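Take this structure, written in structure tokens, and hold onto it; I'll ask about it next.
Yeah, one chain of the complex is gone here, protein chain that is, but the others are all in their spots.
Chain lettering (A and B) follows the sequence in which the chains are written, and residue indices restart at 1 in each chain.
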Amino acid sequence: MIAKSYVESLATKGTRIDGRKFEEYRDISIEYGISSKSAEGSARVKIGDTEVVAGVKLDLGNPYSDRPDEGTIMVNVELIPMASPLFESGPPSINAIELSRVTDRGIRECGAIDFKKLCLRKGEKVWMVFIDIYAINADGNLFDACTLAAMAALRDARFPTVEEGDVIDYKKRTDTPLPISRLPLACTVWKLKDKFLVDPLVDEELASSARLSISFTEDDEVCSMQKGGDGTLTLEEIQTMVELAHTSTKNLRGNFK
Amino acid sequence: MSKLLFEKKQVVVPGDIIAEGMDYLPGKGAFREGDKVISSRLGLMGVKGSIINIIPLSGKYQPNRGDTVIGYVRDMSYSSWFVNVGCAYDASLSMRDATSDFIERGASLSNYFAVGDIIMTSITNVTNEGNMDLTMKGPGLRKMIGGKVVEITPAKVPRAIGKQGSMISMIKEKTGCTLFAGQNGRVWIKGPTPEAERLATDAIMLIEEKSHVQGLTEKVKLFLEARSKEIKK
Partner (left out) sequence: MKYEKRYDGREFEELRPMEAKVGVVKNAIGSAMFKIGKTVAIAAVYGPNDLFPKFLQYPDKARLRCHYNMMAFSGAGDRVRPGTSRRSKEISMVTEKALLPALDLQDFPKAVIDVHIELIQTDAGTRCAGICAASLALADAGLEMKDLVAAISGGLVGQTPVVDLDKQEEDFPNGAVDIPIAVLPRTGELTLLQLDGEITKEQLKITLEFAKKGCDKIYEVQRAALRAKYEEAKK
């Protein structure tokens, strides 16, 4: 347990618990196809000791009445008790729900997936894309890890075969990837005293007064934002955080070759 | 004829048959089944005379009377504090055992210890039901100001301290930090700079990782010297 006062005193001295710079990420690794027998797409992402796994399942269903020619996505993040002594059993906590919705927004709003190409028959049958993300070990920065894992699993995904009568044969996977046209990634910037840092450890998250998650596409467009924490942010601070997130997401994108 | 099937310091797992014959007796972490002595824990085989003890490599802290531990003040009632020492339930520190001062009726207990404080305290009693009593009256027992706490497996604390304190003294000397290792696996570190504190932390984590390896003192010494050179550059 590292006390808030200690983390703050380190920040004032310009350093962090593990000696990283404020804009430095821990080592990142992405492994694809970790559940390839069961999931249409899957990935494991590690940022330092934080580990999450994501899986994509595809199913055919009816479109929404106001979008008859579009497929759908649903993002679900589970903070399972395995990952941290702070997570409890039961239905998703508000933190898990926020993670789900923020990750969803980052992918949906910029049109990363071309929903029209997920349409089988207009008004009748569309593909539904389910992205399920599980925290395996929570050591800070679940926001960025979840977006990375979701995008990696989506890229790993391949359509199953559809037989006559719209029956899906999950055992016969095709080589066709999902219609992904953009690669949005999130960077969450945290405000600690008067410093801004990325990729926090849990003790740094607890010592921070506010956070701002910002998603960028590869063509430098902001495609989603979410402020969290009990503290406030000025317009100038937000500008600083947006710049930091922009640089960070460019670097993060380098993990996808 | 009794015989040992494992050597000292070998890794044993639950269910391993360590000795055959009635001459060997099961100590901590072992039990007898028929004429065999069997390991009940994951650990290192140890034998002293005819008693087989398993030195654990993992596991949560099990409190003993007389242990000095580092605790976190979690809560308080009108006459006592509840302190987390790393067990399933909090230990209890009563007003009477906290200080020799005369405490006025109705005085605020948080003048002495507040929620969130880190204290070095001693266990005076452990009951069968797992209740623990603490005292702050004793040499060196006090509230810790500043610094950070690093947690290691309680079973590895003897290695972190070393024979007659040799390991912990070496870390203190080479990093310039003050260190106190509680029996509950919590090590309090305070140094002149964050780099020094990080170095001491990394040395402790090295011991945590390699506690079962021979020549550990030498390894830690070399590690500290190499890192000190890097810092000086």
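FYI, a contact is a pair of C-beta atoms (placed from the backbone, for glycine too) under 8 Å apart; a residue touches a chain by one contact, two chains touch by 3 or more.
In this text the structure is predicted, and so the values were computed from the model without any measurement.
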{"item": "Contact list for the unshown chain, restricted to visible chains", "value": "A, B"}
{"item": "Among B:Met1, B:Ala88 or B:Ile145, the residue in touch with the chain that has been omitted", "value": "B:Ala88"}
{"item": "Positions on chain A contacted by the hidden chain, ascending", "value": "34-40, 42, 49, 51, 53, 55-57, 59, 76, 78, 80-85, 89, 91, 130, 132, 134, 136-139, 168, 170"}
{"item": "Touch list for chain B against the chain that is not drawn", "value": "11, 13-17, 29, 31, 38, 40-43, 56-60, 62, 87-89, 128-130, 153, 155, 209-210, 212-213"}
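We take it that only the chains that are shown with their structure count from here on.
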{"item": "CA centroid of chain A to CA centroid of chain B, Å", "value": "39"}
{"item": "Chain A partner contacts - residues on chain B that touch it in the complex", "value": "72, 116, 118, 146-149, 151, 194-195, 198"}
{"item": "Chain A - residues contacting chain B, complex", "value": "1-3, 5-6, 9-10, 13, 15, 17-19"}
